[in-house]
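The complex appears here minus one protein chain, its other protein chains still in place.
The block that comes next holds chain A.
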Amino acid sequence: MAEKPSFPGYDTMARRDTQSWNEPTRQAIDARLSVPREPRFFTVEEWDCADALCQLIIPGVIDPPLVALLDAALHDGDGHGTRTQTVPYRREAWRQGVNALDSCARGSHGKPFAQLGKDDQSALLETIQRGEPTAGQWGAMEPQDFFKRCVLGDIPALFYSLPQAWNEIGFGGPASPRGYVRLELGHRDPWEAAEVGPDGDSDTVERKNRHVV
């Protein structure tokens, strides 16, 4: 497989005060980056479990921590408003889900999920993802469906709502009112991320990426 694209020096936030960002976008991103970093929806124990889960789904240093965004989203609303036969509405599902994860960890290792080693945590998630039985209490909720709908449905969405994530994948980011001009395959607008390879060597690309405003 080809080497993964890289975009050295690219920072979506550099365009914050340009024609690519309008005021509602600035306000939305500012609010997201300054999200309260303490539980308002979750209890402290639930927060710790959800935090460990977020770090497993999207590893690495992330600021703000995804658990803060998850807690805020659930505090502010009930998310995508559908329930199925096996997964309740979002607030209820998440509260049940993290408690169930803890009960699984306690059942098999005698301690809460957040205190398990990464390998044990991953093994538990893989078990759930495969639909195999766990040692926890899930009530009427189907663990595999919770994993699919809530864990994989919500946590990556929180990460890819952050400029940090856009930098990593070379996404152009917010784009109003300026939009784009060069639509042709392989063409790059001067305010888009340059990529090592197609847009030059590492030094050239880094120089271009300093001027994506």
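Heads up, the rule we're going with is that a contact is a pair of C-beta atoms (placed from the backbone, for glycine too) under 8 Å apart; a residue touches a chain by one contact, two chains touch by 3 or more; residues count from 1.
Please note the rule applied: contacts and distances are computed from a predicted model.
Engineer: So which of "GMC family oxidoreductase", "4Fe-4S ferredoxin iron-sulfur binding domain-containing protein", "Lipoprotein-releasing system permease protein" or "Decaprenylphospho-beta-D-erythro-pentofuranosid-2-ulose 2-reductase" is the UniProt name of the chain that got left out?
Structural biologist: So the chain that does not appear here would be "GMC family oxidoreductase", according to UniProt.
Engineer: Which listed residue, A:Glu23, A:Glu38 or A:Asp201, touches the chain dropped from view?
Structural biologist: A:Glu23
Engineer: Residues of chain A in contact with the chain that isn't shown?
Structural biologist: Residues in contact with the chain left out: 1-2, 4-6, 20-25, 27-29, 32, 56-60, 77-85, 89, 122, 125, 129, 148, 151-153, 155-157, 159-161, 165-166, 168-181, 183-189, 192-193, 195, 198.
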